[in-house]
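With one protein chain withheld, the remaining protein chains of the complex are depicted in position.
Coming up: chain A.
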Amino acid sequence: MSDRAASAAELRADLAVDKKDKNHKTKRAALRKVIVNMTINNTDMINLFNEIVRCMAVDDLEIKKMCFLYLETYAKSRPVLASNALDILENDFDSSSPLVRALALRTVSSVPLKPFAELTCKRSLAMLKDQDAYVRKTAVFAVAKAWSADPKGPMSNELLKSLNHMLVDQNPSVVAAAVAALNELTSHHKSIVLTIDEFTVFQFAKILPDCNEWSQVYLLNAIMEYVPQSSIKAIRLIKMIMPRLKHANAAVITAAMRTLLFLSNYAADLETEVPRFGESIDQAILLLLAKPAEIQYVMLRNCIMLLQHRPDLVHLDTSPFVIKSADPVYIKISKIEVLLLLSSPKNYSDVIFELETCIGQEDETTSRRAIKTIGRLATTIPEAADSCVRVIMRNSMKGTDYNAQEGIVAMLQILRRYPDKFIHVVDDIVSLKDTIWSDVKARTVFIWLCGQYPSIVQDAPAILSEECKSAFASASSSDLQLTLLTAAIKLFLAYPVRAKMLVPRIFEIATTVDTSPDVRDRAFMYWRLLSADAGKTRDIVTTHLPAITCENIVIDEACLEELELRLGHLSTVYLKPAASLFRIAKPMKLEQSPALLPRLKTTNLRKNAPPPTPTRPQNQMSRQHSMMFAHPPRPSLGGPTTSFGHNQPMDSPALESLNEFENDKLIDI
């Protein structure tokens, strides 16, 4: 950076040069250096304020623009000097050139200082009536800036009112600017709401074709502020907006899709009234999936939402989600997620095939995710289980370490889901011991297997006592310790002789070494149980495992509804309610109206599931409680979170809950 840095002292003389400077060549060059240094955060530039203000008076627009940029940047650091610029700016307001008038207003309204805000208030209202549409458009935003600078100021009502008047301007671009400004203000301030009446909304829909692409987006957004009172009105709007889905601009397509989906909630008999509605939405999705990667990414995340929320409307097959080797990782992972949602008893083999192509490619994240997803596919579609297990085991056996590690973790879920079906692969898993041992998650599963299938894992006692040495050594995972403890007891109950040495040793370590209270308590409990009545202990510890139920990732209805209204927004990429991500976000929902249709419950394999709860039980104590009091385990299970861990606290390693919500991980890849 040093090659471009300059000091204020060097530039001062050049900025002040007067007579000899033909065409302001020297000044221009010096100003350019100032801008460059400003860009690289050279704070020394602040010392040039006086010189810059003097340059503003030069009658040259390029010089003016550079000075204005400087003013906007440093005004806050030198408020007194900045106000010297006011006179010069005031002059420009009366220029005959609309571009100069607009530039002056844009600059004044962007300086975050009180005298500037006051001048903005004073002049912008008048300029809303300028004969030039470009100036009016600039004035609309200036008014909005003035309002948000001081929402409770004396002028605030008048400012809002004058913005409202602009909604009927004869120039569509000015109308679009006014709705954009109002939308911005209302979405960030709880005290005001934007409501748009029926006449205006149809007016907006009518002028859509007459404005540029960005204005179309702002008008479409405004249409969503209107709540259709009858199905006929909603359908009329839908028909007017449908052509926008063919626009070349991804933002227009998305805004149109968002508005159409919103309106469809108020349109009865949509299929007969607008025959190609669903098909048009599908096509628009495909269009966006053929755009540059970042846009694809936003659409893919939205597909996850739409496939869950609108299975009635959105019909996609797997072909647009074929994973290409050139796809960036974030696209691959989102495609994997969508493929899982699209999987069905009919197409699971295609899906597995696609997922398998991701395994063993150079990228570890993708590979792991693919294996994990195949595991999940096995648990959600029973028909697919056999093929899934084959693929997982094949890749674990031949593959790299992390494939085997992820594979064994996936196998845990499958073994729990189909308790007796896949016992034959346990042998193969055991042979992978050395490959997976470095990974804690995988090791935990392995130890669970030792307890669960003591007859198959031949050297279980040796493995467990070996692990005993290291597991309690340092700050190891308490999941691993708990699993180890339970596995040792189960082994002892099955083969008392073989585990004779192991159990006392593990009790001793777990109750004396500095471990977590949960581990110590559980060790004591087993200890006392065993010493009281070994038979009872067997009843408690080795009851038959109920099969777990598994569901695809599920987002709750209210959240889905809000995400649909925000289609394409950041919150839909994260698939979380906006209010949980951003400080200033008004919650959104479908407003009541006589035309609002009751939402059909989704009819695919997903059941009504509880809202996503935090991924693992946070409070270890409560787990212990349920263990103490929920005996014997109830045969029927609740939602997916409770199916794992709570009812069988002593049994399987609590690796992660099944509806684990993985967007956070996606963000930090």
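Some observations on this one:
Convention: a contact is a pair of C-beta atoms (placed from the backbone, for glycine too) under 8 Å apart; a residue touches a chain by one contact, two chains touch by 3 or more; residues count from 1.
Criterion: contacts and distances are computed from a predicted model.
Not shown: a single chain whose UniProt protein name, out of "AP-2 complex subunit mu", "Ras-related protein Rab7", "Ubiquitin-like-conjugating enzyme ATG10" or "G-protein subunit alpha 12", is "AP-2 complex subunit mu". For the chain left out of this panel, the touching residue among A:Leu287, A:Ile392, A:Ala471 or A:Leu575 is A:Leu287.
In the complete assembly, the contact with the undisplayed chain comes from A:Asp60, out of A:Asp44, A:Asp60, A:Glu118 or A:Asp312.
For the chain missing from the display, the contacting residue among A:Arg78, A:Lys335, A:Lys490 or A:Arg566 is A:Arg566, taking the whole complex into account. Only one residue from A:Ala180, A:Ile235 or A:Ala267 touches the chain missing from this view: A:Ala180.
Although one chain is hidden here, its contacts on chain A can still be listed: residues 1, 4, 23, 28, 31-32, 35-36, 39-41, 59-62, 64-66, 69, 73, 97-100, 102-103, 106, 110, 112, 132-135, 137-138, 141, 144-145, 171-174, 177, 180-181, 184, 187-188, 209-214, 217-218, 242-244, 246-251, 253-255, 283, 286-288, 290, 292-295, 297-299, 319, 322, 324-326, 328-330, 357, 359-361, 398-400, 566, 568-574, 578, 581-585, 666-669.
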